[in-house]
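Quick one: structure below, then a few questions.
The complex appears here without one of its protein chains, the remainder shown in place.
The first chain written gets the first letter, and so on, giving A and B; residue counts start at 1 in each chain.
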Amino acid sequence: MAKINTQIAEALARIREKQPLIHHITNTVAIADTANLTLHLGALPIMATAAEEAAEMTAQASALVLNIGTLSSALVQSMLLAGLKANELGIPVVLDPVGAGATRLRTHTSVRLLDELGIAIVRGNEGAIGTLSGAGVKMKGVESVKGVANPAAVARTSARSWKAVVAITGKRDIVSDGKRVLGVENTHVWLQAVSGTGCLATAAIAAFAAVESNFLVATVGALAAFGLAAELAAEATGGPSSFKVALFDAIYNMTPEQLAAGARVVSL
Amino acid sequence: MAKINTQIAEALARIREKQPLIHHITNTVAIADTANLTLHLGALPIMATAAEEAAEMTAQASALVLNIGTLSSALVQSMLLAGLKANELGIPVVLDPVGAGATRLRTHTSVRLLDELGIAIVRGNEGAIGTLSGAGVKMKGVESVKGVANPAAVARTSARSWKAVVAITGKRDIVSDGKRVLGVENTHVWLQAVSGTGCLATAAIAAFAAVESNFLVATVGALAAFGLAAELAAEATGGPSSFKVALFDAIYNMTPEQLAAGARVVSL
Partner (left out) sequence: MAKINTQIAEALARIREKQPLIHHITNTVAIADTANLTLHLGALPIMATAAEEAAEMTAQASALVLNIGTLSSALVQSMLLAGLKANELGIPVVLDPVGAGATRLRTHTSVRLLDELGIAIVRGNEGAIGTLSGAGVKMKGVESVKGVANPAAVARTSARSWKAVVAITGKRDIVSDGKRVLGVENTHVWLQAVSGTGCLATAAIAAFAAVESNFLVATVGALAAFGLAAELAAEATGGPSSFKVALFDAIYNMTPEQLAAGARVVSL
């Protein structure tokens, strides 16, 4: 994995150098943390949600995030307008189908976004990805309580079906472009105790995808950077809230060299 | 109070064991902190607000929070749909009438929710509860600047009138089911310096009510756990912002034994 570690370290360096603008249409729970994570990585966040300006803002961005965590019909409209503009201009779209499987609105919206837009990368937990890929899962709100039997196979199959890179994140992160399946082993248990860490992983993926056109590499790089920051943050903190503060500091302070040395990416 | 300390410690243990799903329809100021508090207590938060999915999400939950801190007519509609579903299924509804008394919209919405829904528990400050119970109060925005003359009597009377457990929180917390009136003495002055701590107390109440059907015990337990965490957090911090980080850590790290030993509940 020496080659991919070099690639993802170079991507992190390019984020700091180019400061790409990332347009997030996201939920009201994670919106503030999402903006800060994007800034700390070295990119510039913009959180415009109104339908009147969504496409105009996307046109200036280097990546677009569509996150359905707190959905409304107005927000779906903005997502479609922004997504179509991104597709027209070749800007990568990253979808986070939070809670797909938990309600019909979330499942249907996710399916609609996958159908009507070209999506570059989809990140979700086993529940959301499993639901959308047709695998049998059991949800508890937006959490998956019984995962899919073979997440690597689900990631690969759904990646082929959606013509997208698919990331299933959780205790171990699995990423596939439909051919290769990679695992990212950097993580910490406290990520499960902090709200919105899945959304933050999605935001990190968008920042990497803005500067790395190999979206498998971009996704793996973002997840490794996020997981490595979590590992570093957990060392000196006594609970998930001080851990979260240290996680954001670690993202800001992470060097490409540190990422190249610390990323643990495996072939599955 | 030895018996109630045992009961509330057992309730905390049950939250960790059962991980109940708590559906919050809440304001955009406290929404992120509310999700984290719920997670740190051991429950699972879901923050779905759209009318299209509110009832469907509530049907999966073990408690429902209705918090009117940043109101809109769309949100009132979602609250009514979710509340009716909760009533139909016997899921406890916890109401936080933030700022009732400050504007007609907030007062009327609170009255409407109390009239049209079965509410299990109401938590507010003296201003909000005093307004809704007909006692004379003076508000400054959502804060009460001149409290009610006898909060214990107001709590008892409004609990009878609304057929609900009523908690009036502030420098000392007062809880009544219409018969007994209990006081919770765990608190810290910095809770007043952090935005949304009332909303967080309400969220804690919902997590306890999801696993403890005696709602007087559930409410007292949540307020004692929250206040005890505040006392522990204040010991090692130098201002309300580092205090808040430590408060969330303390919630996460609190053991049932710690709560049983530290809760200070008194009969009034």
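Going forward, a contact is a pair of C-beta atoms (placed from the backbone, for glycine too) under 8 Å apart; a residue touches a chain by one contact, two chains touch by 3 or more.
For clarity, every value in this text was computed on a predicted model and none was experimentally measured.
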Chain not shown: contacting residue from A:Ser73, A:Asn150, A:Ser213 or A:Asn253: A:Asn253
Absent-chain contact - pick from B:Ile8, B:Leu81 or B:Ala102: B:Ala102
Contact with the hidden chain (one of A:Ile31, A:Leu81, A:Ala167 or A:Ala193): A:Ile31
Interface residues of subunit B (partner: the chain not displayed): 27-30, 32-33, 69-73, 99, 102-106, 139-143, 193-196, 237-242, 245
Contacts of subunit A with the absent chain, listed as residue ranges: 19, 21, 23, 28, 31-32, 35-36, 39-40, 44-50, 52-53, 56-57, 60-61, 74, 244-250, 252-253
